[in-house]
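The complex is shown incomplete by one protein chain, all other protein chains being positioned as in the whole.
Order of writing sets the chain letters: A, B, C, D and E. Residues in each chain are counted from 1.
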Amino acid sequence: MLTRNIAGVIVFSIVAVFFIFTALLMHPFGVPDESDMDDYIIDNTQEETGANNGVTAVVFDYRGFDTLGEATVLFAAVTGVIVLFRRLKK
Amino acid sequence: MNVPDYIIPLIVAIPLLGAFLTPLVSRINDKLRNIFVIIVLALNAVLVFLLASDILTTGIKTYVFGAKDLSYPIVRILFEVDAMSIFMAIISSILVLVAVVYSWSFMEKNTGLDKYYTLILLLTAGMLGMVLTGDMFNFFVFLEITSIASCALIAFWIHRGESVEAGFKYIVISAMGALFVLFAVALLYGQYNALNIALLSSVIQYTFLDKIALVLLIVALAMKAGIVPMHMWLPDSYGSAPSSISIILVSATLASLYGVFRVIFTLYGNVLSNIANFGIPVNVFIGWLIVALAMVSILIGVIMALIQTDFKRLIAYGAVAELGYMFLGIGAGITALGTAYGKTALDGGIFHIINDALDVGLLFLVAGAIYYATKETSLDKLGGLARNMKYTTVFFVIGLLAVAGMPPLNGFASKLLIYESTFQLNPILAIVAILSSILLLAVFVKVFYSAFMGPQLPKFKDVKEVPKSMLFSMGVIACIIVIFGLFPEVIINNIVEPAANALIGYSEYISQVVAGGI
Amino acid sequence: MTYIELIHIIVPILIVGASIVAVLLRDLLAAVIAIAAMSLLLSLEFYILQAPDVAIAQAGVGACLTTAIFVIAIRATKRMEGEA
Amino acid sequence: MIYNIPYLAVAALILLGLYALIFKRNLIKMVIGITLIESGVNLFLITLGYRKESIAPIYTSSPGGIMSFPVPQALTLTSIVIGVAVIALMLSLVMHIYRHYGTLDARETRRLKE
Amino acid sequence: MSGMSKIVKTISSIIFPFITIYGLYVIAHGHLTPGGGFQGGAVVASGLAMLLVAYGSVWTMGKLKEKHLSINQTLESVGAIGFIGLAFFGLIFGTKIFFNNFLVNKQDYLFGATVKLGETAANINTAGILPLMNFAVGLKVIAGLFGIVLLMAYATRLKEGK
Partner (left out) sequence: MFTIETGSGFWNPIIWAIVIVVTFLLIYILRSLGKKGYKKDTEQVKSFLSGNPEYAKEKMHVKASNLYWGFTTSLKGLYALLRKMHTGNTSDYVLWFVIVLAIFLLVEVI
């Protein structure tokens, strides 16, 4: 158990250092490097989808298939919970 | 053969629609529901084969959701299907179809079967989506669908504490892995403002953040694929799930394996020949890391399988060892990228994916058949079943010989390719792989002896052969194994070789989407 | 340092503080309340990061429903962390 | 550098989640760890899409000007719902484990080993 | 799980309609203002969960039978089928693309009005299939999330070993 905790602390600190470096090396807060995709969406949303809310346009139109997947995840979770709490006898 | 473009989304959409309809259909009649599910999956398999025949003759196909054309900043989700994707899709659709036919009798006495079939359809959609998609975030979503559906199915026998425990372990592991995948996707998005695999691949730079993303993706997906030392959830979940689910889980882990290869070969394909630290190219670095993981997987998988007493846990450890062989072949292929034997290793690794899926799947089905007949999975208590279950015994022998790589079955053909090519990379690798293969044979001979041979035990006197639907599904897989063993060249030339070329040919993958290529 | 910059610094610190409390507390119910507070603060952070859609979703799902199912699960099991 | 504080908060959240997963023995604490990792990743996505002095990408109320990115917000919405689904399933399994094992200690809920 | 005091019950009964109306507003105006199917669905489901917590699962389970649970599941299925069905309609009508927004900018149909570019007043009659998808997803999310809470509350009886 002690070995485990020592090993845990060591690898945890290694991973922590890398994560903090990742955070420091990201582009500065609020100043993204590139914005091709999002600029295209911001410019064309109203024309192409007729929606005034850019996020809804992305959720249901540009990336609608993701939303289908997400609805499926929720469906799967509900089905899973029903399976877990079902009656065992008919 | 030319098929219309809209067949590509239908491959994912039809199981989804089927899943949403199943609860309503099962209100009417149970038998109707089973037939409905089988028809949906059979239709899907037909569509996959039609698409495969098209892809293998004409090359990569793309499908953009919601728009006809592909304007430059790729804002929409697109499916990009190449030979590797369709190879994995074929495996998934075959295994799921077989598992559903098998479940007809196997799960007959359980309650909640409408939910069971719904979850199987969702799982199918998730796996097919994972292998067909060309978008990183979409990949994550399908990964989550796959893990949630499989978690609920692993814990399906809720009256057994072990099943619930295995389900909890699986969901913790896969939720964490998926979140790290999402983090890596977000890292890539933050730098390049793109989510499309081809687009990302054309602009990737291999900076510090890219390296972090690469490591996170490889480790998280390798964990989902069950590589030692992150394999411990795999025997738990394979062993505790119903057998018909274990066979689908095999294909689900293989979909994660596909994710690893897609990330290395396509997403980072552009930078693989860069020079990293100490003047070593990146591909050698990654290749040797993967080969090291593969060797550990083979050894630990086989050694742990030797001491198992539970039938399905034993097969699961065997599956870990088999995963090691695939990783060995493909790791050697990455290390020796561009050489002739590297190509052979890649062929062997990819060919082994389909062989392993079939062999391990057949063994799980046999384990399920024994459980169905005797209500027993502990090898210590089984014995002498060959007298009562003749067909099952034959199928088990076929699966045993195939999984241990005995000629002339299919396992040998792919393992031979791996041995011969890794010998040229480093002889020790090939020798250890061959010795482990012999040990694997010993492991399964132990199962064969203790379950099927020996005197007929009195408590198993009245054991009967399993119902026809189970025999049929085992027989189908056994036939495929024998055919693959007898005609390896046909399979390699027609399916495996294009898949290997698709993995290597990342520039073609990119040029389908990004105008002008790289 | 302007007012909005100050908020951008304070709210993440509060979020991390709430999550540290959530990890350290031995009373699971209190830990879940800390998670709810963290979710609400996260929702506020989303709002000031110009994502009102996500803020609504996070407030509804994260702060309310997740807390509800956590509380239900804790009531069905045990309240303290270390109990045998 | 002071402006990278949201990113540091992301790192802190993910690491706290990992800490809870590795060093905490209570299963519900482990679920809390997953929640923390998920919140961290969500915050990361939203932070990536923020531009200084921007407004939300909604045209109805916009006085004109630069907008923050809509795509990460859509991704985060998806991620939030996925998160609640995963957590619900996990907690159901925890309830079942408690029924079968009578404990929530991760060291004692291990009939499956070796 | 037993219920809470009478004050809590009364107050939540009074607040609940407002929460529901706000959630439905968020769903219906998803394409114009912040919100959409998920957010509104989550808000309504939160309101329902609040009622559940206030009245306690014992009282709720006395009122709700298995039939109601299965109605909930059917509603969820219907929402999901509606969503994927709208996606399939894109394959059948118009330009024959899966997930195609086949109603946008077609004046003759509901939600088909063209939106004025730039900052405009809210016109609810825009955005093609987006509002319809919002409704389908909203139905699905309400049923799904409330179903999860309800089932888990119902399962607290597991503690007594029944």
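Here is the rule we use: a contact is a pair of C-beta atoms (placed from the backbone, for glycine too) under 8 Å apart; a residue touches a chain by one contact, two chains touch by 3 or more.
The model shown is predicted, which means the values in this text are computed figures rather than measured ones.
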Visible chains that the absent chain touches, using the contact criterion stated earlier: A, B, D
Option touching the unshown chain, where B:Gly177, B:Gly361 or B:Gly475 are the choices: B:Gly177
Sole contact to the chain not displayed, among A:Val15, A:Val31 or A:Leu88: A:Val15
Touching residue (missing chain; options B:Ala19, B:Val164, B:Ala198 or B:Ile212): B:Ile212
In chain D, positions touching the absent partner: 18, 21-25, 27, 30, 106-107, 109-114
Residue ranges of chain B at the interface with the undisplayed chain: 168-169, 172-173, 176-177, 208, 211-212, 214-216, 218-220, 222-223, 229-230, 232-233, 236, 277, 285-286, 289, 300, 303-304, 306-307, 309, 340-341, 344, 379-380, 382-384, 407-408, 412-413, 416-417, 420-421, 423-424, 442, 446-447, 449-451, 454-458, 485-490, 492
Contacts of chain A with the absent chain, listed as residue ranges: 4, 7-8, 10-12, 14-15, 18
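In this text, only the chains that are shown with their structure count from here on.
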Shortest walk length in steps over touching chains, chain A through to chain E: 1
Chain whose mean Cα position lies farthest from chain E: B
Farthest chain relative to chain C (centres taken as mean CA coordinates): B
Centre-to-centre distance between chain E and chain C (centres being mean Cα positions), rounded to whole Å: 24
Averaged-CA centre spacing for the pair chain C and chain A, given as whole angstrom: 18
Junction residues of chain E - those touching two or more other chains: 32-36, 38-39, 73, 80, 84, 87, 99, 101, 118, 120, 122, 141, 145, 148, 151-152, 155, 158-159
Junction residues of chain A, two or more chains touched: 22, 26, 29, 32, 35, 37-38, 41, 46, 52-53, 55-57, 59, 61-70, 72-78, 80-82, 84-85
Footprint of chain B on chain E - complex, ascending: 73-74, 77, 80-81, 84, 87-88, 90-91, 95-101
For the chain B and chain E complex, residues of the former touching the latter: 6, 9-10, 13, 16-17, 20-21, 23-24, 63-68
Parts of chain C lying in touch with chain E, wherever the complex brings them together: 52-53, 55-57, 60-61, 64-65, 68-69, 71-73, 75-77
